[in-house]
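Take this structure first; my questions come after.
The complex is shown incomplete by one protein chain, all other protein chains being positioned as in the whole.
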Amino acid sequence: MLGQRARLGKLGRGAVSEVRIGLIGAGWMGKAHAVAYRNVPMVFGPEPAVPALEMVADVNPAWAEAAARNLGFTRWTTDWQEVVADPQVDVVDITAPNDVHHDIALAALAAGTPVYCEKPLANPAAETRAMAAAAAAAGVPTLVGFNYLKNPAHPFARELIRAGELGAITLFRGTFDQDLQSDPEFPFTWRHERAVAGSGALGDMGSHALAFAQYLVGDLAEVCGMADTYIRERPLAASGTGQSARAGAGAARRAVENDDVAQFLIRFENGAIGTIGTSRIGTGRKMGLTYEIQGINGALFFTQERMNELNLYRHTDRPGERGYKTLFLAPEYPGYAAFHPIPGNALGYNDQKIIEARELICAIAERRPAEPDFAFGHKITQAIDAVQKSIEERRWVRVDEV
Amino acid sequence: MLGQRARLGKLGRGAVSEVRIGLIGAGWMGKAHAVAYRNVPMVFGPEPAVPALEMVADVNPAWAEAAARNLGFTRWTTDWQEVVADPQVDVVDITAPNDVHHDIALAALAAGTPVYCEKPLANPAAETRAMAAAAAAAGVPTLVGFNYLKNPAHPFARELIRAGELGAITLFRGTFDQDLQSDPEFPFTWRHERAVAGSGALGDMGSHALAFAQYLVGDLAEVCGMADTYIRERPLAASGTGQSARAGAGAARRAVENDDVAQFLIRFENGAIGTIGTSRIGTGRKMGLTYEIQGINGALFFTQERMNELNLYRHTDRPGERGYKTLFLAPEYPGYAAFHPIPGNALGYNDQKIIEARELICAIAERRPAEPDFAFGHKITQAIDAVQKSIEERRWVRVDEV
Amino acid sequence: MLGQRARLGKLGRGAVSEVRIGLIGAGWMGKAHAVAYRNVPMVFGPEPAVPALEMVADVNPAWAEAAARNLGFTRWTTDWQEVVADPQVDVVDITAPNDVHHDIALAALAAGTPVYCEKPLANPAAETRAMAAAAAAAGVPTLVGFNYLKNPAHPFARELIRAGELGAITLFRGTFDQDLQSDPEFPFTWRHERAVAGSGALGDMGSHALAFAQYLVGDLAEVCGMADTYIRERPLAASGTGQSARAGAGAARRAVENDDVAQFLIRFENGAIGTIGTSRIGTGRKMGLTYEIQGINGALFFTQERMNELNLYRHTDRPGERGYKTLFLAPEYPGYAAFHPIPGNALGYNDQKIIEARELICAIAERRPAEPDFAFGHKITQAIDAVQKSIEERRWVRVDEV
Partner (left out) sequence: MLGQRARLGKLGRGAVSEVRIGLIGAGWMGKAHAVAYRNVPMVFGPEPAVPALEMVADVNPAWAEAAARNLGFTRWTTDWQEVVADPQVDVVDITAPNDVHHDIALAALAAGTPVYCEKPLANPAAETRAMAAAAAAAGVPTLVGFNYLKNPAHPFARELIRAGELGAITLFRGTFDQDLQSDPEFPFTWRHERAVAGSGALGDMGSHALAFAQYLVGDLAEVCGMADTYIRERPLAASGTGQSARAGAGAARRAVENDDVAQFLIRFENGAIGTIGTSRIGTGRKMGLTYEIQGINGALFFTQERMNELNLYRHTDRPGERGYKTLFLAPEYPGYAAFHPIPGNALGYNDQKIIEARELICAIAERRPAEPDFAFGHKITQAIDAVQKSIEERRWVRVDEV
């Protein structure tokens, strides 16, 4: 805590406090973070603090240097350890590949530095358990980049649920389908390799649906899943490693090692049940991240394809007037008013990331936990591991087994 | 076969052939059948045969007599065996309670008479297996009243699937949610009693979602389910036994014996996987009978709440124009043109039943199998039993285990 | 009135009263009426009276005879005057071509017989004015077949408006688009001939949108319209005269004489304003009969393409929960409960006609006015004539000018 307090002391020196960012990873997501930081004070104003782009690290020096120049970081390095060790860095922001999240985060937390880490926090659950424990021990804010949670629709929805307006929750039905990889010629990338990515759609996409379940309904008790791979081999990529990768003509093919489609049953600690399904070859869905939550007195439906709409049903409405209501984001939804003074002006995907960056800045400046933190991120990884185990062993698995 | 041929011989004598109906059960569904029969020739014309309301049976003589008078049956009886034995009856139509379906159907089939039976065909699977075997042995048409299948949207959808236009099917996601029983004061009826109804939402409603799965994708291989009851006791009914039952003030309460909500994983013989979920306390949904079917090249979405719309996605459309298309029923959809010469005129729930009755009449007159037949009905019961077993034993169950 | 009273006296003699129908016109719509009559007692029960198919007339003796046989009329004739003169006929039902509505209706009303007439009542307004006056003088029920009004959604909507729940109405926006005739090869029929049909889309389709305006908001004060014809000539029909007409190969072409598209401004007597638009080449719309009604405190939206849904907005809902709610037809909507005891079971187009026929039977049996009556039908024709005049003279026209 000492380290953080010292920094926050520093923050108090100027007219406007700063939170100095040390970004690790200068790829697409690193850029997205930098853009978000720069928008935070423009959208929300300078209070309680403004982000300062202090330092960027990437193993590729050209990327690191370009990021510093184009995105406006003061310094750059190829060694993430320099970021972690730097006294001018108030928060370590990890957008590097998943397999280094664990080591970086532990090092930063050991130094008492707040950490902002992209999802998935890490895997397997053994790693995230250690990360959550380190965060608890350090007593500094941590934040995991489940950016879809930052849509103002969801805190509004959670408030309704917590206030009991839907009654006891009985059912959660979540999906995340995208048809981006439906084309059998979409190339083999790291996402299809078990040693690197772990599971396929299950972890990469299902984690977002699980995040909604955790955020809105609560802890999972047990799961039972199934999965399959339908495009059994893919051509090697000629260019790109991410979602815009392309295969070359006549490329060699490699067997896909993880799931295209995964579906699983869930039971929450509070007694609600449900299903979550995900497919990376989910034809018809471009951003089919959805949830339906049914309670005794009401229900909610949301799809990321229409991220500006929350659908609310109240069974307590008078007979003849019971139906789903389509609510557009409005100033009553947490975070929206900073963007627009009136309802109906759309937020976009990038705006979610701005709200997320704002949460980080505020938590650090206000010396309070950020949300969702490492403990939350661990629960998601734990759930994914439990589903994976249930698939392999063809049985129900309690989440606390893993 | 002799019996049937003889009857079909009789049918040929007049200017217009008749199929003479022997209806067993004079309640709400019996009336619905009678209404459907009377509409068949008005909507479709007199060919290939017209239904004749020959005889109605009900254990309650007042109901039987009233049905004969109001619905126009020539004769009535309180003894279903008279219907089965009657040489003037070309088809035995069973709308009596589920627990007598088996005995009546076997008797009719033994007499070589075609049988039209409301869903669920029967339970457990041991009974429906016998019924399907008897139907096969008799070689006469049988038909099970899964009326939602009769919407012209579904044969159109199946044709697309069978023609390979969606490619290999990867995912089936089905639901049937209704919030009719969300009110804890909705009374205890036979549907909540295990000895009478078997499972709760699973069998009563899930059977319809399973029927879509079977009809559109094919045979199930294995299932794994979960279920729970959230409204643990209900007041005894003061009036009514069906969906419009009402509890009296201060009524005694009885423990609910079967599931309010059931969710299960499915694997098809052809390799597709998926989930089916159902809730009789499914807030927000009035007729939430839906399916989403994803194939490598396309997808379909349907909800009974908008039964005049089939949503079709073709991944083979050119980039930038890939999206779900909303198709309204039109003359190209099997059965629609008899109702309306132009697209966009809505069919209703009752029209489904008219199409179903038409299927019965045609199958008998044309001496061909009807669809869905007893073999189909048996598969649905078998699947429900397998899900129930999987719930009880908390494990995957192959459908052919039951 | 004497004639009617005498008939109603006769109705009282049997166990169940009858209303004996004399149908004039044995085409598609005549059949639709007959089907509706036969369904009325099946859906609604025998009270207060049941329709009896007494007599059918058509100038084509083969059609008249076939209708009697297939639809179950007791007698047939080729002379509509016999129907009007027959003492066994309790109501004259006119589905004959529009140009004979006036003469038949006047003859029936002169005889004191209730009249049920398909829309449009007649044109021009001079004729409908005489018909409305004759109806008022006769003091017997009249009914015009604006069947879309019979959807239970609309009386429910009107009740909300009349109860002031939407506040003062400010805007009515109505459309009726169908793309049935978008194909330039759709043939020339009577609908395209000014001497027979009058206006094109304006009268044929716009009348339905006007009927919603009249029914839900009230009397129009003035209108100003525009129209155009985009498919300037069409091939002559080889078969059919209605919506399923087909042109022959190499058919001669004839110039279209009335509007494909018409749009007009409206001002109501109560101060609300708005627009109505219609197109018979309205690509994208299969049954695009819609209305949006805005009041100070709320709004309604409806489209016939989703005829089972009424969309309701209440500006009095709490901030953050103000949005359109989708309401499915339910037992609280007038007429629905006779079809289904629970919400969410769809009604279809034909069910609207059953409700309409029921209205006729009840009005006659209960000796009360039917709705919408000839006075209503006259207002619609008057509005159409006013729009037509405004188009021709390129100016605002008060409805009472015509």
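The first chain written gets the first letter, and so on, giving A, B and C; residue counts start at 1 in each chain.
As a convention for this text, a residue touches a chain if its C-beta (ideal position, glycine included) is under 8 Å from a C-beta of that chain, and two chains touch if they have at least 3 such contacts.
Since we're looking at a predicted model, the values are computed, not measured.
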{"item": "Residue in contact with the excluded chain [from A:339, A:374 or A:396]", "value": "A:339"}
{"item": "Residue of C:47, C:79, C:159 or C:228 touching the missing chain in the full complex", "value": "C:228"}
{"item": "Contact residue for the chain not shown (choose from A:180, A:196 or A:251)", "value": "A:180"}
{"item": "Of A:71, A:122, A:205 or A:357, the one touching the omitted chain in the full complex", "value": "A:71"}
{"item": "Residue of C:152, C:295, C:343 or C:377 in touch with the missing chain, whole complex considered", "value": "C:295"}
{"item": "Where the unshown chain meets chain B, residue by residue", "value": "156, 312, 319-328, 330-333, 343"}
{"item": "Absent-chain interface as seen on chain A, which is shown", "value": "28, 31, 34-35, 38-39, 41-43, 45-46, 70-71, 178, 180, 242-244, 285-287, 304-309, 328, 330, 339-351"}
{"item": "Residues from chain C at the interface with the omitted partner, ascending", "value": "166, 168, 170-171, 173, 175, 177, 179, 182-184, 224-228, 230-231, 260-261, 263-265, 267, 271, 273-275, 277, 279, 281-286, 292, 294-299, 301, 313, 315, 322-324, 394-396"}
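Convention: only the chains that are shown with their structure count from here on.
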{"item": "Remotest chain, chain B as reference, centres from CA atoms", "value": "A"}
{"item": "Distance between chain centroids, defined by C-alpha means - chain A, chain C (Å)", "value": "55"}
{"item": "Mean-CA-position distance for chain C and chain B (Å)", "value": "35"}
{"item": "Multi-partner residues of chain C (each touching 2 or more other chains)", "value": "328, 330, 343"}
